[in-house]
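A protein chain is absent from this complex, but the other protein chains hold their places.
The first chain written gets the first letter, and so on, giving A and B; residue counts start at 1 in each chain.
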Amino acid sequence: MTLEVDKLSATLGPVRVLRDISLKVNDGEIVALLGRNGAGKTTTLRTIMGLVPATSGKIFLDGKDITKLPPHIRARTGIGYSPEDRKIFLQHSVIENIRIALWMSGQNESILDDVFDTFPVLREMKNRKGMYLSGGQQKMLSIARAMPLGKRLLLIDEPLEGLSPIMVRTLAERIKVIRSKRGVSILLAEANVFNALQVADRIYVIERGEIVFEGSSDEVRADENFMKKLMEV
Amino acid sequence: MNVPSLPRFPLVLGAVALILLLAAPFYTTSFNLTLAMKAMAFAGTSLAFNLLFGYTGLLSLGHAMFFGGGAYVTAYMVKRMGVQSLEILLPMSGIGAMILAALVGAVAVRYTKIHFLIITLGFSQMLYGLVLKFYTFTGGTDGLGPVSGLRFFGLPISLRDYSLYYFAIGVFLLITFLLWVIVRSHFGKALQAIKENTTRATYVGIPQIRYKYYAFVISGFFSGLAGTIWAIATVHVAPDSLYWILSADIIFITLLGGYAWFIGPILGSFIFVYLQNTFMSLTGYWMLPLGAIFIAILIFARGGVAMLVYKYILRARR
Partner (left out) sequence: MIDLSFATYYILGSLFFASLVFLISAGLNVIFGVLRIINLAHGSLYLLGSYVAYSLFIAFSSLDRILLSVTVPLLAGLIVGLVGIGLEYFMRTVYRLPIDYQLLFTFGLILIFADVMRMIWGVNPLTFGAVYFAYGTAPIGNLFFPLYNIFIIAVTLFVGLFLWYFLQRTRLGSVVRAVASEREMSSALGIDIKRVFIVTFLIGAFLGGLGGAVTVPVLPASPGADINILIIAFVAVVVGGLGSVKGAFVGALLLSALRTIILIVFPELELFSLYLFMVAVLLVRPYGLFGAKE
């Protein structure tokens, strides 16, 4: 099992945003964390990354307790993170953005080919500064940049949000390619159930900081009433 | 900022402090009276400064321009125009500083945080530069003085019969009272709303820029009044009173006393003057110990002395 989150809680200021969240991501699995805005998806990913301190509970990566490690050490142990608002280094070129992650992961340049094969568009504009990319391109760069460090686990926050239907399909397929080619596990946050079902093997539903459902994508697809309820999300 | 709102300062303590201040001529030297007058001048301008910082959330690093500006108006009128009536000098100093604040504020209140600080610093240093260079009017580096032969509605005022000292107390109490009224008014509440949440303040219909501007001008006016205390206390007004170090002292005083409490700056002023004088006379070095104390406050006691007193009272009550 790549990731195991055990009864994780976190607060933002005085507000308790996560309450005893437990979830698992198996080796090579794609798991979607489904919930509306403000449900706690982003905070869950940020807490796993170490950007928000956990007030209680534990996080295990490949069985190793990483709850107390600072973010940069977590990243180096093999977690790649792509935040919702992309956080591209705007003054760095595309390739410089990726290189920073590459240096920190301690791998050699050959992984760049891997990254650019996954996102050929980025290869064409590798010398363009981050600030001159479109929103969709920045999103791709953000995921591409997470790849070198994400040797074991990728955390991707709303990769498909705000993209055109064609882009959603392309990017969903790219995410599956990353999993099959590199054998990493992926945890993604998603607000849209259809988007989530396009990529995920399994789904957790989070509401007001608590996990309220867990099941395989097939189970979700089979249960029409449940689907309707999730669509209202 | 994460300092909880404090209860009102215990009136008993305030009364005791006032009595001590009023009775000072009976138990201390005139040197100490001058120090007390300096502390009251600092207290006046720091209270005015805190209307912007503690209540509105604007950190000014240029308050010396209003403080020193007021002091220069007094000194200039005494020295070059032969006006010696304090009932004219005091309001003129306030108005002079207020006009200056009206000009500077028109630009400054459009900015926040670091840029507000830089703009206010820039303007005050401009004034400092002007005062240094136009020595025919200002005396340049020598400053203006002596500020003497003063009268208040015809009565001669001097430190020898303590009338000067009591006049300073009067001005100090006037500034304190008026600012207290302003802080507790609707206007004062609106300023706090601006500080706490700028967007929400706009939402409930507070015209932010205009209110900040009013606060700025009011702050300038009271700093100018405090400047008069400074002029009569120091007798000789030097360009130091306009220099940015003095602006920084005002910030120091406010944090030392505690900006979250209305009377914090008053506490801070007396402690500051006492410490500065003590360290000066003991070692000749005052910046090192004061700097260390300042940093210690920033790290360990961000509520300032007011917060420490408050905690002490809480503990005593339990």
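In the analysis below, contacts are C-beta pairs under 8 Å (C-beta built on N, C-alpha and C of every residue); 3 or more make two chains touch, one makes a residue touch a chain.
Every value quoted in this text rests on a predicted model; they were computed, and no experiment measured them.
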Completion exercise
In the whole complex, of A:28, A:71 or A:136, the residue touching the missing chain would be A:71
Practice task
Using the touch definition up top, pick the residue from A:16, A:36, A:58 or A:87 that touches the left-out chain.
Solution key: A:87
Problem - Chain not shown: contacting residue from B:155, B:209 or B:292 - result: B:292
Exercise for the section: Would you indicate which residue among B:107, B:155 or B:181 is in contact with the undisplayed chain? Expected result: B:107
Handout entry: Interface with the undisplayed chain - residues on chain B
Key = 1, 59, 107, 110-111, 113-115, 117-119, 121-123, 125-126, 128-130, 132-134, 244-245, 248, 251-252, 255, 285-288, 290-292, 294-295, 298-299, 302
Handout entry: Contact footprint on chain A, counting only the chain that is left out
Key = 49-51, 70-72, 75-76, 81, 83, 87-92, 96, 99-101, 103-105, 145, 149
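Here is the rule we use: only the chains that are shown with their structure count from here on.
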Handout entry: chain A and chain B: spacing of chain centres that average the CA atoms, whole Å
Key = 54
